[in-house]
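Only one protein chain is missing from this complex, and each of the others stays in its spot.
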Amino acid sequence: MSAEPVATRELALAGASAPAVLPQTGRKGEIRIANVVKIYGSEATGVRAVDNCTFDVPAGKITVVVGPSGCGKTTLLNAIAGFHSISSGTIHLDGALLCGPGRPKADPGPDRIVVFQNGALFPWKTIIENVAFGPMMQGRMNKKEAFERARAMLAEAGLRNLEDHYPGEISSGMRRRVEIARALMNDPKVLLLDEPYRALDSLTKSVMHEALLETFDRNQVTIFFITHDLEEAIFLGHRVVIMTTRPCKPKKILSVDIPHPRDYSVLTAKRFREYLDETVEAVHEEALKAFAAGERER
Amino acid sequence: MLLGFALFLAFWYLTVEVWKLPRFAQMPGPTTIITEWLSSDPTYGLSIYSPEYYQHIWVSWRRVSIAFLLATATGVPLGLFLGWSQPFKEYVFPVFELLRPIPPLAWVPLAIIMFQGSETPIVFLTFLASFYATTLNTMLGVESIDVSFIRAAYCLGAKRRQVFWHVVVPGAMPFIFTGLQISVGVAWFSLVAGEMVSGQYGLGYLINTSYTMVQYPTMVIGMITLGIVGYATSAAVRIFGNYLMQWRTRELGMGGDK
Partner (left out) sequence: MPAPGTLAGQIWRATAGTKFWRGVVATIVFLALWETAARTGISRIPAPSAVAVTFADLMRDPGYWFSWYLSTRRVFAGFLAAMLIGIPLGLGMAVSRAFYGTVFPVFEVLRPIPPLAWVPAAIIFWPTQELSIAFVTFLGAFYAVVINVIGGAQAIDVRYYQAARSMGSSGWDIFRRIILPGTLPSIVVGATVGIGIAWAVVVAAEMISGGGSAGSMGGAKGGGLGFFIWNSYVGGSYTQIVVGMISIGIAGYVSSALLRKLGELVTPWLRDM
């Protein structure tokens, strides 16, 4: 159980000739990102958001991606989710090709569900209608079954009695938790969280963190989490990937060896502080570079 | 708030009836109007007691309703599709935009030529104006929906058609209703224009004829009535919208917490 951070890794995966199926590790939700490049605009004049980015998202674990604003973290998430295409490189999910040569954009689907930064609970549907939405749309459950299961999920997440309210009527913290419940209803392989707690105050955030970890302990779903908050990253993550400034690639990958289940006492642990120091140093370096380059936040 | 009305009425009253300023003296003053409007035996034959009054209101109201409902029934679906399907928009929108700058009243003569009778051209005019406003606002409504909602729906496994019904249509509703309120206003605007130029009965017709017959108090009564009915229909649309979108009223009632 070493506390040493893992230095920048070069995974020797060939780019264009990657095999379509890689050896499986057995658990659901493993993502392999290999030599991904994303250029917005033309090859010559466009913005290179992601350049030769390679790292793994292990199954059943929480991987947090941090880095200065404007680097390609969200681009990667969007590529995995199927909202954007990639310019080159490959992304595999559980051995199957998500996107790559000949298929630059994946299709969004319930195996990789996104929880959005500003929340995307449908304001015109009640909480329970929101949570039951996925299975009902996919035709996997009829309304009665879906509602029953939704009720159970909400109760599990400690959100009983909210079902007939509208999202506009409950607090933003509760809305995030409902959104996660809505995602989990579909047994996704991966949960993609795009700075979900950014807009919340720090008190609510700490409650959200504990709730997320509780949920994770119950479900063991793979989580791909993007944030700016370094403490949040180390507190939540099994693995923290620190990105360089644009064009984005992993600068350092930290393996956080603090055992789950974690609670807030972790924050004062010596090991936590050590991880945080390393992370801050690495990110700060990149942030200075970004600042000097005068790039506008995207 | 009442101060404003008081000042306005006072200004009107003074300039017309008391000081009898040169141009103003030819207009009817507020007391004349009110007495006429409320009298059971009006000098010019029209007050709240005369059945004709209500006939005019009814005729105008009926025309607006038909035109507005038709415009909504055609405009909302068209706007939804224009916003949702890029190819559809590329085909249809240019033609739509080509015809839009032509003001409603400019259509009057053509409408009279194209349609039989005296009712249809007027309703057509009103329909046109209303249709354009509704379609445009609906389309903009669809295009203004936060893309996160649409993406979330696809993530959750919804297919294109389901996303349309469950996300796009409800999501565009607030914009659609704002558009409908504008549309009602525009409908009255065109209706009055049409009535003034052709047709019998209706508030626009009333205003025009009472003007030509030098029955000025009646003319102003017509104008005021128009304002009231116009306001009432707009409010009715708004209230209906609030009823349909309970989630919005409740959200706004909570102060719209983000």
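Each chain gets a letter, A and B, in the order it is written, and its residues are counted from 1.
In the analysis below, a residue touches a chain if its C-beta (ideal position, glycine included) is under 8 Å from a C-beta of that chain, and two chains touch if they have at least 3 such contacts.
Fair warning: this is a prediction, and the values are worked out from it, not measured in the lab.
For the omitted chain, the shown partners it touches in the full complex are B. In the complete assembly, the contact with the undisplayed chain comes from B:91, out of B:19, B:49 or B:91.
Contact with the undisplayed chain is limited, among B:114, B:147 or B:236, to B:114. Within the set B:104, B:141, B:157 or B:241, the residue that contacts the chain not displayed is B:104.
Hidden from this view is one chain, which touches subunit B at 1-5, 7-8, 23-24, 26-27, 87, 90-95, 98-110, 112-114, 185, 188-189, 192-193, 196-197, 203-204, 207-208, 210-211, 216, 219-220, 222-224, 226-228, 230-231, 234.
Criterion: only the chains that are shown with their structure count from here on.
Rounded to whole angstrom, the centroid-to-centroid distance between subunit A and subunit B, based on C-alpha atoms, equals 49 Å.
Contacts from subunit A toward subunit B in the complex involve residues 81-83, 107-110, 112-114, 116, 118-120, 122-125, 133-134, 137-138, 166-169, 171-172, 182-183, 186, 199. The touching residues of subunit B, counted against subunit A in their complex, run 146, 148-149, 151-159, 162, 166-167, 170-171, 173, 245-248, 250-252, 254, 256-258.
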